[in-house]
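All remarks here apply to the structure that follows.
Every protein chain except one is present and positioned as in the full complex.
Moving on, here comes subunit A:
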Amino acid sequence: MPGLVQSIERAAAILRLLASSAGRLGVGEIARSLDLPKGTAHGILRTLQAVGFVEQDKTSGKYQLGAALLHLGTSYLDVNELRSRSINWADPLAARSGEAVRIGTLLEGKVLVVHHVFRPDDSLQTLDVGALLPLHATALGKVLLAYDASTAATVLRGELEPYSRRTLVNPRALARALAAVRDAGWGAEVEEMTVGEAGIAAPIRGYGGLVVGAIGVSGAVERICDTKGQPNPTLVAYVRDAARAVSRDLGAARW
């Protein structure tokens, strides 16, 4: 059995200390209470602050529990925040790939479209931000499912609605597909939702690698796939680059 991680124990002690304190605590007070070097306490506090578990008062410099701790169970990244942070990467993805781009998150067993960039050909298109898509029949959905064990278990237990002849309606086939997404780091859907259409998606990650959404392109199957019906590797690379760029931005910044 592996040993316990000391810094996590110390972080937990700091959180307990802050939770039981009547007011905010300074770094010196925390270090003295736990008999830690001030530098160590400061490093842990800064990390906890970065993930939103503690907050620092601007004027006094003292710490308190962060708002993120109060809704640990709910989504920690606001969907409008996700759109705002990804908009500068979604546009170039559409320009480079020549395809429509969508960003989705999980909402009540569906994919919620939080951002949509038109295919750059100026044809008539309608924004479908706010639309709900099925998880098992879309590239965005398969990627989101692949990294959310509990939602995946629910979906695999339930009925898988057929949208086309190629929709994965067999739970075992879907489970295999999700494992393949985790192995590859991206996912695709070929005529599983609509005949003649395909999509490619990759995960957007926040702090610690937590998947907060998926970004992908979709369009006519002959443009998304090569002559063998496999997702075009160039498009896959574009999608993964964009997903990594958004993830970098999310992980690097604090909120």
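Please note the rule applied: contacts are C-beta pairs under 8 Å (C-beta built on N, C-alpha and C of every residue); 3 or more make two chains touch, one makes a residue touch a chain; residues count from 1.
What we mean here is this: contacts and distances are computed from a predicted model.
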*When you check the chain that is not on display against UniProt, which of "ATP-binding protein", "Chemotaxis protein CheA", "Glycerol kinase" or "HTH luxR-type domain-containing protein" does it turn out to be?*
"Glycerol kinase"
*asked:* Among A:7, A:84 or A:154, which one touches the chain that has been omitted from the display?
replied: A:84
*asked:* Using the touch definition from the top, which of A:116, A:136 or A:205 touches the missing chain?
replied: A:116
_Residues belonging to subunit A that touch the chain removed from view_ = 67, 78-81, 83-84, 87-88, 91-92, 94-96, 116-118, 120-122, 125-127, 129-130, 255
